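A single protein chain has been omitted from the complex, and every remaining protein chain is retained in its original position.
First chain written, first letter: the chains are A, B and C, and each begins at residue 1.
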Amino acid sequence: MPGYLIRRLGQAVLVVAGVIVLTFAVMRLVPGDPAVAYAGPKATAAELAEARRRFGLDDPLPVQLWNYVRDLLGGDWGTSLHTRQPVRDDLFQAFPASLELVGAALIIALVAGIPLGIAAARYKGRLPDLSVRLSSMLAVSVPVFWLALALQTVFASGLGWFPVAGEYDASLDRTSPLHLYTNITAVDALITGNWPILTSTLSHLVLPALVIAAYPAGVVAQMTRAALIEESSRDHARLERALGFGETAVLTRFALRPALNPVLSLIALVFAYSIVNGFLVEAVFNWPGLGRYAADSIRSLDTPAIAGVTLLVAVLYVVANLAVDLLQGVVDPRVRAR
Amino acid sequence: MTTPALPALRRTPLRRLAGVDRLAVAGAVLLAVVVLAALLAPWIAPYPEDGGSATHPLEALLPPSGAHWFGTDQVGRDVLSRVLFGARTSLLIAVAVLAVSGVAGVVLGVVAGYAGGWARDVIMRVTDVFLAFPALLLSLALAVVLQPSVTTVIVAIAVTWWPWYARLTASVAASVATRGFVDSARCLGVPAPLIVLRHVLPNSLTPVLVQLSLDGGGVILTAAALSYLGLGAHEPTPEWGLMVQQGQTLFTTDWWVVTFPGLAILVTAFAFNVLGEGLRARLAR
Amino acid sequence: MTLLSVRDLAVRIGDRVIASVPELDVCAGECVAIVGESGSGKTTTLLATLGLTQGADVSGRITVGDVDVLTASPARLREIRGSRAALVMQSPQAALNPTMRLGTLMRRALARHGVKGADARERAEEAVRAVLLDPEILRRHPHQVSGGQAQRFAIALALALGAQVVLADEPTSALDVTVQAEVVAVLRRLRDERGLAVLLVSHDLALVSTIADRVVVMRDGTVVESGPAAEVFARPRDPYTRELIAAVPELPEAGPALPEVGPALPEAGEDL
Partner (left out) sequence: MTLLAAEKVTLAYGTTAVVHDVSLTVDEGGVGLIGESGSGKTTLARALLGLVRPRSGVVRYGSRDLAGLGRTGRAEFRRAVQPVFQDGSEALDPRMTAGASITEALTTHHRMSRAERRDRVDALLADVGLDPALAARRPHEMSGGQRQRVAVARALAVEPRLLVLDEPTSALDVTVQARILDLLERLAAEHGLGYLLITHNLGVVGRLCRTSSVLFAGRVVESGPTRELLTRPAHPYTRALRDAVPRLGGEPPRPTGRTEAAPATSGCPFRVPCPLAVDRCRDEAPLAREVEGRGVACHRAEEVLGHVSREDRDAPRQ
């Protein structure tokens, strides 16, 4: 396993380096003179020249790239134009909220998707199978932003079952302030036993998380069903039936574990897709995550911020891929042996 | 007297084998309806001019009625007509993106899969970089650079989708390259490019075609999302994502302005998915 | 004492009969072999005895011990699978769950039939030793054992569960010939010493002739000839049987017996 792991780490570093270069290139494509962005629209020629010198905008591109990388590694991700804060701090503030939202959505997707996939495989060709397949196809077809609006209108502003927007009831900041550890509200509330904020956050989470969970839940259900059907047609399933195990036991206690392999490899892909969906949902539910921060940065052409968000999401994807690889090794010894 | 396993088969409302074909057929029919609607839009749309830039302020926000089955939008345009014309945009984007990213992905994937060695590593790492790069953000950046428009959406999505097909094709081509008939061709002295074209490519296409039909829905959703964020089509082009974005504040008061374009996206994406599922099950057998 | 009996078995898929066996009995301590080429229905017949022909229309009467397989309830059927009659399959590694240690599989199978804790551990080790395997193998995964070891483990599974009938579907055709002898020897010894009934399906007539007491020859789903092995191989009545026998590649006879050789040879090299 270590040899394989080192190679995978090497590849991951290469990919992140590639993303950094690509981000740098794309940011340079954005129209408008960066100097103007730093020195302000009314700056004089002298101030522009000064800004250009200070930010090294006259250096040859490779040098600028190297400076950019050096700053990145040093933790200096540049200053956001529209918040005037260091991008790193903005990200540190916004990212946990997105992680909380997407994380909750993925948990819902797994908790719902896998059992549905098992049920569909168990009753293959019969009603449960058909209904799970159709509903999961619907789930992956629904436009996220439209679903968000629909749920918000019906269950929040309409029936009032859930709060319309925001991460938790702001008034609670006074009555039972939250002590921050991980900067993820729900987790910190849980750790510090701050029940009011916890319940408020959870009720705020329901609608947006359900919207984001639709796509991954559909994909996980489809993939679990397909992998289980394929695995339970293999020789070892026949032997397990011949040992006296019923179909349900063969599916859940024998076929599920090897079948998880393809499902896991899908999760990294779905994770990336969900972060992007998260941006849309955050806009509708005014969730203080990366999405909102990215949307504001785009409207104001805030290149450092856009670059920051891009790099963070890319690194997240690479990390998710590595985590999935490790998890697959745990689930399937054959992978460990590779 | 039959074994317990058999009765279950007879009770199935949907015979397992036929079910699979019925799914592919249903998907194809649904998709055909959407395509027809798009092609015939100018003739079947009740108010063809509303598909363009015409506005009727006096008839703004009328609820669904005999005259306007889907009601009218903020500037009085018939929502049904715009949904029909919107189908053209969405299908154009879907087909264009799938064609461009599909071809690019398959070509790079086959080369990587068959060549192996450093060629495969280089291609695969480049693919990984584009895979890691968040599709939406690359699209945003491109949209900003190229000014929002339908072509921007096509380029932006194609640039971020080809890696999926490159990776899928590479893995399939790599396994095909180990098959006996490829060795036989090499032993015959058939030149490598010919082996790739004649043997490796045809045997690697099936899984990619299935994935392409499955992804049709995904492309439409992403395109709609881009328009929703104001980076895709812009006024007065009829595009479903844009229509939902413009009508989002009216969800509670004039629900039809938002709901019908949303449903149009759902139905089309669903049609692609059903067709893809049907093809996957039939070809996997 | 007949442990497995088949009467007027007919297995249909749609309207095609893929296997029909008028009469077949396997007694304790006896090996009955079904020989034939691919598509002869020999494997279908074997699987039908455990009700494992999913989706096929099976008629006739099959009794394992005192249980009529075709009329037994699914629950009753599951009870006798493994504990009365056990399956040994063609490709050893593929027949074992890839993510599970061999010991875990055996423990779960034993628990399924009500044997737990110390009793289960004891039966597992005893069964594994009975097939000449080191109990340490129970800690390994299927991809960490060889084909011959995996096949002998499958036989050990049957022993641990107390099966009186072993249904062996081409148990050695995926193994090298030098390893085949090991697996066949284990089956032969268990038949002789423990009175195991073995229903062996194979296309290898030479192999069958070295272990089978009775032989059933099948072709395109029907039985063309059956009888005591020695008789069928010496005086085959059916032309197809004759063709099968003629097709076995001739092998030059072993060399003449040679005189005594020097002292007993020291054990060299490390063991398994």
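In this text, a contact is a pair of C-beta atoms (placed from the backbone, for glycine too) under 8 Å apart; a residue touches a chain by one contact, two chains touch by 3 or more.
For clarity, every value in this text was computed on a predicted model and none was experimentally measured.
Student: Mind giving the shown chains that are in contact with the missing chain?
Tutor: B, C
Student: Where the complex has a chain not shown, which of C:L138, C:V184 or C:V223 is the residue touching it?
Tutor: If we include the chain that is not displayed, C:V184 is the one touching it.
Student: Looking at the full complex, which residue from B:A24, B:A185 or B:V208 touches the chain that isn't shown here?
Tutor: Reading the full complex, the residue touching the unseen chain is B:A185.
Student: Which parts of subunit C face the unshown chain closely enough to count as touching?
Tutor: Where subunit C meets the chain not shown: residues 37-38, 132, 146, 148-149, 176-182, 184-185, 188, 203-207, 209-211, 230, 233-234, 243-255, 257-261, 264-266, 268-272.
Student: For subunit B, which residues lie in contact with the unshown chain of the complex?
Tutor: Interface with the chain not displayed, on the subunit B side: 179-181, 183-190, 198-199, 202-203.
One rule holds in what follows: only the chains that are shown with their structure count from here on.
Student: What are the two chains with the most C-beta pairs touching?
Tutor: Most contacting pair of chains: A-B.
Student: Tell me, please, which chain's centre (mean of its C-alpha atoms) is farthest from the centre of subunit B?
Tutor: Between subunit B and every other chain, the largest centroid distance is to C.
Student: With centres defined as the mean C-alpha position, give me the subunit A-subunit B separation in Å.
Tutor: 22
Student: Considering subunit A alone, which of its residues make contact with at least two other chains?
Tutor: Not one residue of subunit A touches more than one other chain, so the list is empty.
Student: Going through subunit C residue by residue, note those that touch at least 2 other chains and give them in order.
Tutor: Expected reply: 74.
Student: With touch defined as at the start, can you tell me which subunit A residues reach subunit B in the complex?
Tutor: For this pair, the touching residues of subunit A are 11, 14-16, 18-19, 22-23, 26-27, 29-31, 124-127, 130, 133, 137-138, 140-146, 149-150, 152-153, 157-158, 222, 226, 272, 275-276, 279-280, 283-284, 294-295, 298, 301, 306, 309-310, 313-314, 317-318.
Student: Write out the stretch or stretches of subunit A touching subunit C in their complex.
Tutor: Listed in rising order, the residues of subunit A that touch subunit C are 234-236, 238-246, 249, 253-254, 257-258, 331-334, 337.
Student: Provide the residue numbers of subunit C that touch subunit A in the complex, in ascending order.
Tutor: These residues of subunit C touch subunit A: 50, 52, 74, 78-83, 86-87, 89-91, 94-100, 108-109, 112-113, 141, 143-144, 154, 157, 161, 167.
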